[in-house]
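Coming up: chain A.
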Amino acid sequence: MTDFFIGIMTKYNYWLYIILMMIGLYAMIVKNNLIKKIVGMNIFQTAIILFYISIGYKTNATIPIIKNAHGDHGTGAHKLIIHAADYINPLPHVLMLTAIVVSVATFGVALALSVKIYQRYQTLEEDEIRMRLREK
Partner candidate 1 sequence: MDYITSIKPLLTVLVSLAVIPFLIVTSKKPNIRESCTFIAGGVKFLLVLSMLPAILAGNKIVFNMFEIASGVSIAFKVDGLGMLFAIVASSLWIVTSMYSIGYMRTLNEHGQTRYYCFFALAIFATIGVAFSANLLTLYLFYEILSLATYPLVTHHQDKKSRISGRRYLIFILGTSIALVLPAMLYCYHITGTLDFSIHGIFASGQISKPALTVVLLMFVFGFAKAGLMPFHSWLPAAMVAPTPVSALLHAVAVVKVGVFSIVRVIVCIFGIDLLASFNLGVVVASLASITIIVSSCIAMSQDELKRRLAFSTVSQLSYIILGVALLTPQGQLGGIIHIVMHAFGKITLFFCAGAIFVATGKKYISQMKGLGKQMPITFAAFFIGALGVIGLPPTGGFFSKWFILIGTIESTQKLFLIVLLLSSFLNAFYFLPIIYQAFFSKDEKEQNLPVQIKEAPLFCVIPIVITAIISVILFFTPNVFINLIKIALGI
Partner candidate 2 sequence: MKYIGLLIVAVCGGILLSATSDFPDWGYSQSPASTYLSNHYIEKSIEETGVPNLVTSVLADYRSFDTMFETAVIFCAGLVCFLLLRNYNRQKKFFYRHISTGVVLCFKDNCKNLPASKKFEQMDADWIPHDLIIMTVCRILIPFIQIYALYVVAHGDFSPGGGFQGGVIFGSSFILLAISYNLQTAMKKIKEKILGLLSALGVLIYVGIGIICMFLGGNFLDYSQLAKILPVDPIHVRALGMLGVEIGVGIAVMAVMVVIYVNIASEGRHDEGL
């Protein structure tokens, strides 16, 4: 039983991220409004980003910018001594920067598409659009 609670205590973040992801996924599948779907999509993507960022997190470590390295670039006479455990893993950050950019791009394209759809059908509700299509 205690193991279970310790498990929850050490992993609850992951649980919450997954819940967040599932909120987004749920919105994408169930919601009828296109814009809502887009929001769900973005929530889903950011939750995944959150998940990645938390992979890189280390307790007792600082942001991934090397201290005291301004100016001499660390190659001069006095070489910096860097402990990897002091800094947070930068790799997930890099990956997620890319992922954010991708999600913004997708977001923009999705909005553009929904604007285009609205121009054509005067509605953003999926069932109404389907009805109009059937009428044609």
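To be clear about the criterion, a contact is a pair of C-beta atoms (placed from the backbone, for glycine too) under 8 Å apart; a residue touches a chain by one contact, two chains touch by 3 or more; residues count from 1.
Inclusion criterion for the candidates: all candidates are chains of the complex that A comes from, given by their letters.
All values reported here derive from a predicted model rather than from experimental measurement.
Here chain A touches just one chain among 1 or 2 in this complex, the one numbered 2.
Listing the residues of chain A that touch candidate 2 in their complex gives 7, 10-15, 18-19, 21-22, 25-26, 29-30, 54-61, 63-66, 69-70, 73-75, 80, 82, 84-85, 87, 89-95, 97-98, 101-102, 104-106, 108-109, 111-113, 115-116, 119.
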